Structures are given as C-alpha cells and as structure tokens.
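Could you have a look at this structure, given as structure tokens, before my questions?
The complex appears here minus one protein chain, its other protein chains still in place.
Up next is chain A:
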Amino acid sequence: MGRYALRRLLQAIPVFIGTTFLIWFLVWGLPGDPFAGRCGEKKCPEAYVTYMTEKFNLDEPLPVQYLMYLKNLITGNFGQTFNGTEIGELLAQAFPISMKLALVAVVAEALIGITAGVLTGLRRGSFIDNLVLVSTLVLIAVPIFVIGLVARYALGLSSVSPDAPFVELIIPGIILASGSMAYITRLTRVNLVENRRADYVRTAVAKGLTPSRVTGVHLLRNSMIPVVTWLGLDLGALMGGAIVTEGIFNIRGIGGLLFGAINRRESGVVVSIVAILVLVYLVVNLLVDLLYGVLDPRIRYE
C-alpha cells in the first residue's frame, strides 16, 4: 500500500502541472487587454501599462510566463494582485473559513444523509420512506440559492461574523450540503436495500445476533463503501463550490474571493485558487482510494 500511495503521489505531479497550465493558459492566454478599464473611464497611462507589463512578465512568450509562475508557486509565492496585494495573504484569509464550512457541510451530510438512508432503507415503502424520498427529490431539484435565501429569511439569520465560528456555520453548512445530503440518503438507502438480502446478513441473523448488531455492523459496513467515496470527493467540491452559499451568508471564503476575482479579471488570484483546489482534489482522491482498501479488504493495491 505504501508503494501504491507513493506512485499515486508521483502521478499527481504531471496532473497538477497539466491542470494548472490549462487554467493558467485559459486565464492569461485569452485575447484581451488585462489593463482595459483599470483606470476608470480613461485609458491607462503609458507608464502604468509599461510598469505592469514588466511586473507581470507579459512581454515573455506564454510558456515562459507559465514556467516563471510555476517556479514562484512551488516556492510558495503566489504573486500579487494588480493593485499590489499579496495573493498569498488573500488566500490565507479565505481558505480557513471555506475549509471550516466544507467540513461542517460534510459532517452534516454524513450524519443526516446516512441516518435518513438507514431509516428509509430498513423501512422500505413506509411513510418515513416516502416522506424522505420526496424531500430528497425537492432538495435535489430546487436550486441552492432558493433553499439558502428561504432558510435565511425563515430562520431570521443574519450574516456570519467575520471570524466565522463553527456554531454560526452550522446552518450555512447544512444548506451547502443539502443537495449532496439528499444524494447520500439515496445512495445509503439503495445500498442497504440491496445488501439486506445478502447471504452474509442472513448468516448474521442465523448466528443469533441482535437486529441492531446485524444492521449496525454487518449490513452497514458493507453498504458504506460507495457512500464514503462520495463523501470524500464531495469535500473537494464543497470547498470550491460554495460561491452561492458564501454569498447568501456573507461568508468571506474562497467562493466569494474567486467570484470577485473573475469579475475584476484578477487572473493571478483565479489561477492560484484553482491550483490549490486541484491539489485538494488530488489529495482527497488519493485518500479515498486508500480508504477503499480499509473498508473492503478484497481490494488490492498494485
């Protein structure tokens, strides 16, 4: 397993370079003047354009520019925005909050989703089952900004305070997770229903174990494998995909930063955020793959 992990980490390097290059190229390489509209109504002064072109190496050919950027990135230097703010500082402010929000969301998703999935899976066709199934349908169908805004006004919530303590992130976290939660519920339910008639469950019953042990240990452990995979991958998605939720609750996280940066054509910020998200995805993906082997010993790494 160690060798497998190492190989996967090595494989991550070309993936990281490839994806960041793509993003970088899409952001910087597209036609258009990066300084158009930087100086209000007027055209920017010649001196400013020259200075900025020099500062951001815009005269160099694209591949050279990318390599220079990559070199800086590896040394931990994210560069500056056009008005001279360190991008690293912006990220350091935004990431912890987004990370917290994503964690709250994943935990909510796992707790509520799996519980609902088990309840419905065990009582297929019951009132609870139908109620939950309809609810999940609603959660999946209704866009998150509707759910978010309705929840915000219905619960009378205001913006989250700037340092965003965990308690204040619970409701936004649940809203951020709502779609995935519905999905986890259904995934758990389907797997439970499928495995319920499995021979090993029947064996567990024949051993005279209590119903709660049969379900909680023998059935659930087998049904959790796809669910855990999904939860892991979702963690990455939730971090980058919180733009709407962060907007509704005024949380100053990655989503807002990214949105603003795209609007203001702050190319450096966009590329840096995406580079970090790519890294998060790669790591989470590897962890999930390793977790497979823990959950299902039949899986062998080569």
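Here is the rule we use: a contact is a pair of C-beta atoms (placed from the backbone, for glycine too) under 8 Å apart; a residue touches a chain by one contact, two chains touch by 3 or more; residues count from 1.
Basically, contacts and distances are computed from a predicted model.
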Which choice in "Sulfite reductase (NADPH) hemoprotein beta-component", "ATP synthase gamma chain", "Acyclic terpene utilisation N-terminal domain-containing protein" or "ABC transporter ATP-binding protein" gives the name that UniProt lists for the one chain left out?
"ABC transporter ATP-binding protein"
Contacting the left-out chain in the complete assembly, out of A:Lys100, A:Arg189, A:His218 or A:Arg252:
A:His218
Which of these, A:Ile23, A:Met181 or A:Ala204, touches the one chain of the complex that we don't see?
A:Ala204
Of the candidates A:Pro31, A:Gly84 or A:Pro297, the residue in contact with the absent chain is A:Pro297
Residues of chain A touching the missing chain are 197-200, 202-210, 213, 218, 221-222, 295-298
